[in-house]
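For this view, one protein chain was removed and the others were kept in their places.
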Amino acid sequence: MKKVVEKNYVVVLIDSNLKKIIVDTAGKTDKIKGVGVFDPKSLVGREYGKQLEIGNKKFWLLRPSLLDKLQSLKRRAQIILPRDLGHILINCSIESGQTVLEAGIGSGSLTIALANAVAPDGRVISYDIREDFIEHSMKNIKKAWLAHYVSTKLKDVTKGIDENDLDVIILDIPNPWKAVNHAWNALKVGGYFCSFSPLTTQVESTVKELEKYSFIEVKTFENIQREMVVSNHGMRPSFDMLGHTGYLTFARKILPP
Amino acid sequence: MKKVVEKNYVVVLIDSNLKKIIVDTAGKTDKIKGVGVFDPKSLVGREYGKQLEIGNKKFWLLRPSLLDKLQSLKRRAQIILPRDLGHILINCSIESGQTVLEAGIGSGSLTIALANAVAPDGRVISYDIREDFIEHSMKNIKKAWLAHYVSTKLKDVTKGIDENDLDVIILDIPNPWKAVNHAWNALKVGGYFCSFSPLTTQVESTVKELEKYSFIEVKTFENIQREMVVSNHGMRPSFDMLGHTGYLTFARKILPP
Amino acid sequence: MKKVVEKNYVVVLIDSNLKKIIVDTAGKTDKIKGVGVFDPKSLVGREYGKQLEIGNKKFWLLRPSLLDKLQSLKRRAQIILPRDLGHILINCSIESGQTVLEAGIGSGSLTIALANAVAPDGRVISYDIREDFIEHSMKNIKKAWLAHYVSTKLKDVTKGIDENDLDVIILDIPNPWKAVNHAWNALKVGGYFCSFSPLTTQVESTVKELEKYSFIEVKTFENIQREMVVSNHGMRPSFDMLGHTGYLTFARKILPP
Partner (left out) sequence: MKKVVEKNYVVVLIDSNLKKIIVDTAGKTDKIKGVGVFDPKSLVGREYGKQLEIGNKKFWLLRPSLLDKLQSLKRRAQIILPRDLGHILINCSIESGQTVLEAGIGSGSLTIALANAVAPDGRVISYDIREDFIEHSMKNIKKAWLAHYVSTKLKDVTKGIDENDLDVIILDIPNPWKAVNHAWNALKVGGYFCSFSPLTTQVESTVKELEKYSFIEVKTFENIQREMVVSNHGMRPSFDMLGHTGYLTFARKILPP
């Protein structure tokens, strides 16, 4: 693996507060928020892992990891956080080569995690009812160099799903219960359904709808993540904590008796 | 995708309590725990997604997903649960094509999740100091059809790591702090360190050791997973809950100034 | 304070598993579950704080504290646990001298905590629709030597409340929203309403009803209690954990504008 930055490549700059900026080294001199006016080509040849100074600020220079891509994306809609992405990946058994459908695309955070997980041979199909969200997300996804694995569709998933034999369907929409019947039809046998909902009432409606179709392993989780602070004085849970993100409901398609 | 079970293939049988048994359809007639004496070849030609009767018990028949592989493995040592596996995958930015080292192998649960995530072009190297654990795990990993991606080594990771330029190193050992210096040396620049420890005292020692080396993004999390129960009466968190699994500490290698 | 057990008094026996038995030293020789045939008068004169042998078992001998009274009561209905009792006491600002109404009485666990808190000059009024629950609870309350502070009423609180100017009203019934109007009428200005409900749907209905009346400080909490285990190896949260007890909703009566 090359130790220095190449031409026409993508890198991440990480400042001392762990703010992350993804930069395309083929880009033109431009004003970059948090960096100032800056020529990305000047990074070519610099050593990975070293701290460098741009303007009056110090940045670590690294190849972007999945987490860098997620943590640097520009938010428009509320995003699904890494803590929930991890649960989605494992509880939907997502792996390289699969075809996964998500709706809606939001800011592209879930899309990026999915594209990364199904690469190099799989594919993500992303529905959204708002063209501006699709456009905004695709900018984030291109910056993450994952656009190759993603196709988008301006469509309301509660009105129908065009694809079939899907490995996984993930819904991050206000009314997931309205897409449950379409999801059952579009999934392959053994495929996973997932919905992400902040409200208890959304979970109730979705679970009740799932029970009308041939699904097994219907489960709802909430995931509470606590950071631990270690200092010279000792260790304790962080006082800062996000109290809630959303409930994750999972189910798996089987055939009716 | 084939709708019926093929010869020389692997399937999962799921009973009504969601107990899962992975079966190789090339296997011989044998007594299988929870099923009885049974000829795996009799499954060939049966339709996926249907419930079938073996002995007096009903089983769903499916292609095994990652979760099936994890939930059917035979435990010897304590395993890392799916909830923590998801966090490891996302916080270490694990993806297809990477080379990941883990120590120790335990019962192979983490190994299976890692092999599944780095496939088809990546590789998992697994250290353990106990030959019986390696043997037991490899049985589980073979059953999951993932042995191709895994190589094992009878070695104490606190005594040194032979490989270098690793993408990720994950430690599930009682004294992870003793392997921190070896981990720093063996990781690529930008690579991720992770340790899983049940005790607060282990976290403290590990974080203090990490601070002696060039690591950034040092963070410790604990993940509390709650299941929600939905019934006709309403919804509530489950009374049954696992109160703790372990703390996850993450760090990322950079170069010294 | 006397150092030895007196006649006509009440003591607690605590075995090595922290099982607690309250014994009236004026009682007759009887078979006591967990102790065997035993004459309570034989305890008179024994020193508090010492471990003594009855049958083949060892017991600590102490004056019963509130916690002893709560932990030794015989359960019939589900009880409110000490963790939630603490929150009720503080969030309803319960104190000596107040008049508090509760419904239903259940097994008397909340009644005991309330009686203890309002003593020596206050009073607890307890409604229940089942005479057998009232009888069973009063046995527990008498054993705790708190019957003096408690009066019971065989009445459905959703049908009306006879008292007025109450300091606090606490509902542990399946449909607390149906008693909200009666509660508003029966409370003094500034008095506290509290309901304990396991289900999210119960909370929603209750909060929506509370919003129709002049209440301020309407809040719902759930309290998650984790035990920490300290051993020679280090410290960690306990693996055993009760995942849920119930949601506590609080509100405070004011006058309409």
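The chains carry the letters A, B and C, assigned in the order they are written, with residues numbered from 1 in each.
Please note the rule applied: a contact is a pair of C-beta atoms (placed from the backbone, for glycine too) under 8 Å apart; a residue touches a chain by one contact, two chains touch by 3 or more.
All of these numbers come straight from a predicted model, not from anything done at the bench.
Within the complete assembly, C:W60 is the residue of C:Y9, C:W60 or C:W145 that touches the hidden chain.
The residue touching the chain not shown here, chosen from C:F38, C:Y127 or C:Y192, is C:Y192.
When you scan C:I14, C:L43, C:L73 or C:A103 for touch with the missing chain, the hit is C:I14.
Here the missing chain is touched by one residue of C:E95, C:E131, C:D162 or C:D240, and it is C:E95. In the full complex, the hidden chain is touched by chain A at residues 198-202, 222, 226-227, 233-244. Contact residues of chain C toward the unshown chain are 1, 3, 14, 18, 47-51, 60, 62-63, 65-68, 82-83, 85-91, 93-97, 113, 116-117, 119-121, 165, 188-190, 192, 200, 203-204, 207-208, 216-217, 219-228, 230, 234-235, 237, 247, 253-255, 257.
In the analysis below, only the chains that are shown with their structure count from here on.
Taking each chain's centre as the mean of its C-alpha atoms, chain A lies 22 Å from chain B. With centres taken as mean Cα positions, chain C sits 45 Å from chain B.
Between chain A and chain C, the centres computed from C-alpha atoms are 47 Å apart. For chain B, the set of residues that touch two or more other chains comprises 200, 222, 226-227, 234-235, 237.
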